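Since the structure comes first, as structure tokens, the remarks are kept for the end.
Only one protein chain is missing from this complex, and each of the others stays in its spot.
So, subunit A:
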Amino acid sequence: MVEWTDQERTIISGIFASLDYDDIGPKSLSRCLIVYPWTQRYFGAFGNLYNAEAIKSNPNIAEHGKTVLHGLDRALKNMDNIKATYADLSVLHSEKLHVDPDNFKLLSDCLTIVIAAKMGSAFTAETQAAFQKFLAVVVSALGRQYH
């Protein structure tokens, strides 16, 4: 089981408490699709992804970005059992969506960078470490049901 210090819990819930999901969700997903274009392979049905401007203004991507970001709420509410919390989503991503689990890390890196840009110097090294630990646990849980 993952051990969380009180400080880590405070940092992580603090980030989500002041998070603008409608802004950060779309930004981080579109940033991932732009910086790591091969991730677009999963979004063939989403419409125009022809260039960065198209991706950034694509309403399906924006909506999906919000969905994915809200997906992290589950982990936030169940920090002491993230593995079990994502069991179903892991099966979904493996069996139905066929997403390469390495891609979860790419999205989590982009999310980190988008939040860093928003928070500026408030995104301290300690904040980054706690947040990345959280995301690493989520990423691991999402990859767990791949066989």
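By definition in this document, a residue touches a chain if its C-beta (ideal position, glycine included) is under 8 Å from a C-beta of that chain, and two chains touch if they have at least 3 such contacts; residues count from 1.
One rule holds for everything that comes next: contacts and distances are computed from a predicted model.
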{"item": "Protein name, per the UniProt record, of whichever chain is missing from view (\"Ribosomal protein S8e family protein\", \"Hemoglobin alpha embryonic-4\", \"Cornichon\" or \"Phospholipid-transporting ATPase\")", "value": "\"Hemoglobin alpha embryonic-4\""}
{"item": "Hidden partner chain, touching residue among A:Tyr21, A:Phe43 or A:Phe123", "value": "A:Phe123"}
{"item": "Per the touch definition above, residue among A:Val2, A:Ala52, A:Leu76 or A:Val137 touching the missing chain", "value": "A:Ala52"}
{"item": "Absent-chain interface as seen on subunit A, which is shown", "value": "30-31, 34-35, 52, 56, 109, 112-114, 116-121, 123, 125-126, 128-129, 132-133"}
